[in-house]
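Of the protein chains in this complex, all but one are displayed in their positions.
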Amino acid sequence: MTSKDELLAAIAWAASKGWTPATGGNFSARVPEGYLVTASGRDKTRIQADDLLLCDLDGQVLEGSGKPSAESDLHAALYRLDGQIGCVLHTHTVASTVLSRRFPDGIALNGFEMQKALQGNTTHDATVCLPVVPNAQDMDELAAHVRAAWPMPWGFLVAGHGIYAVGATVAECRRHLEAIEFLLACVLEESRWSQ
Amino acid sequence: MTSKDELLAAIAWAASKGWTPATGGNFSARVPEGYLVTASGRDKTRIQADDLLLCDLDGQVLEGSGKPSAESDLHAALYRLDGQIGCVLHTHTVASTVLSRRFPDGIALNGFEMQKALQGNTTHDATVCLPVVPNAQDMDELAAHVRAAWPMPWGFLVAGHGIYAVGATVAECRRHLEAIEFLLACVLEESRWSQ
Amino acid sequence: MTSKDELLAAIAWAASKGWTPATGGNFSARVPEGYLVTASGRDKTRIQADDLLLCDLDGQVLEGSGKPSAESDLHAALYRLDGQIGCVLHTHTVASTVLSRRFPDGIALNGFEMQKALQGNTTHDATVCLPVVPNAQDMDELAAHVRAAWPMPWGFLVAGHGIYAVGATVAECRRHLEAIEFLLACVLEESRWSQ
Partner (left out) sequence: MTSKDELLAAIAWAASKGWTPATGGNFSARVPEGYLVTASGRDKTRIQADDLLLCDLDGQVLEGSGKPSAESDLHAALYRLDGQIGCVLHTHTVASTVLSRRFPDGIALNGFEMQKALQGNTTHDATVCLPVVPNAQDMDELAAHVRAAWPMPWGFLVAGHGIYAVGATVAECRRHLEAIEFLLACVLEESRWSQ
């Protein structure tokens, strides 16, 4: 599969999970010319090749019709920030929205086998942190929040907003996204016990 | 797609989400002659073109067989009330049922990125309200509750009953419905922490 | 559709909802000779015509291979008890299991629009009760519990076990089942607030 096909499959998968409500979420993969990214406002449950735009690393559209997502500039900033990033998947989910509001300084995890799905972790017996950055409508401001907190090798949450997963490949990024969502579901369940 | 096809696709989508249990919910779109609306008691998971009736703006059936939904008169009242409304989607969901009972004066939202999916909102950093009107079996009484609370540009909840989403187009109305349901899911999670 | 086809469709639907875990649940419809009922231990997600047995009203198998479900005798008892019953759908769900354990004397409902989906109810503004009977492995004992609590026009919960929905037709029984499950989901959410 080409990067484009892999990206389209990842978008269709995320949409099928219910992680792109109300045309939300945006998705990209690095290519030689820059990156491919979803156009604004498309229904991700019916994604097609012409819903993707080709942009350079400054976020300028090189090919494709439609406006890039408002958050395309954050994708561009991530690809400029870290040459290891090959894919960025951004979803809107209930667990990430509410937990990032409750824990604006990040979510500490310890003792979950699923931590091993996050790149660089080989045991459950360690503490890792899912970072949270403040939300902003201005993409330069949001990118500044992200740069200030870098490195975040699996991605991060934006408070009250959702998950940005990153990975070297589309496959790794999908694994990170799914692992983060699973871990958040566990934290959400456990948070109910600690009332 | 015609309005009719778009409406049928929206009904099938809402049904696939589980938002029309026990033949519940009703759905309409404005057309030149009045509006198209679901006939009473049909299983929305198997909706077909002949499950739609054509009514005038007084709610009288012009075409189609079957009784219009009991709540068809509320759809008619909405189309008469506001010429901007092109579509009304009404679902029965657990979150809207219980939250509208708990918060009969409306549900205030602040800081959710998803607020931007509600027409007229461009930032998470504002307070918006999902309005709740009291339930009534008499459609004139229910319509009076709605008129008293107008304008409600994304729609409203009926206490113990469900969501009425409105929009200028079927697509906008779907986006409003999905955004409201997502925001309610967030509020429901957060309500468990505040016990 | 024949009763048999309608029953098979209802079983496939209930299974698709996840209401028949671990080959659980059993399902029947009245026919002139007695009733059709699922054979024991079949995977309801892959139900076929030969998974149904024809029994007389004493629960004796007239046609079909396989053992009737252990609870077939309760179905027989229901058909003998009330000539209005044309269908019995029994599911195992989490909400019915835990709420019937918590509220062994029945679950009172008031103010839910969904109450109108239960036969004989025309308003949300009334109190109705979802009855709960004690569980028993002996079908005569379980049938005695049911007879003692009769009439229960939509069906009942068995404590720690699941839902028995009844209806004059397969369609009405499905509507009752889905409405009961929806109402239980609402009660479950609200029960978390009342801690």
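Lettered A, B and C in written order, each chain numbered from 1.
Assume contacts are C-beta pairs under 8 Å (C-beta built on N, C-alpha and C of every residue); 3 or more make two chains touch, one makes a residue touch a chain.
This structure is a prediction, so every number in the text was calculated from the model and none was measured.
Looking at the complex as a whole, the chain kept out of the display touches A, C. Note on the undisplayed chain: of the listed residues A:Lys4, A:His124 or A:Arg147, the one touching it is A:His124.
Per the touch definition above, the residue from C:Asn26, C:Ser69 or C:Thr97 contacting the chain not shown is C:Thr97. Within the full complex, the residue among C:Pro21, C:Gly66 or C:Gly106 touching the omitted chain is C:Pro21. Only one of C:Val88, C:Val158 or C:Ile180 touches the chain withheld from this view, namely C:Val158. Touch with the hidden chain on the side of subunit A covers residues 111-114, 117, 122-125, 175-176, 178-179, 181-182, 185-186, 189-190, 192-193, 195.
Not every partner is drawn; the one left out touches subunit C at residues 21-24, 92, 94-95, 97-98, 101-102, 135, 137, 158-162, 188, 191-192, 195.
Just so we're on the same page, only the chains that are shown with their structure count from here on.
If you draw each protein chain as a dot and join the dots that touch, you get a simple line with two loose ends. Copies subunit B and subunit C of the same sequence differ in orientation by 90 degrees, per CA superposition (steps of 5). With centres set at the average Cα position, the gap from subunit B to subunit C is 31 Å. Contacts with at least two other chains are made by no residue of subunit C.
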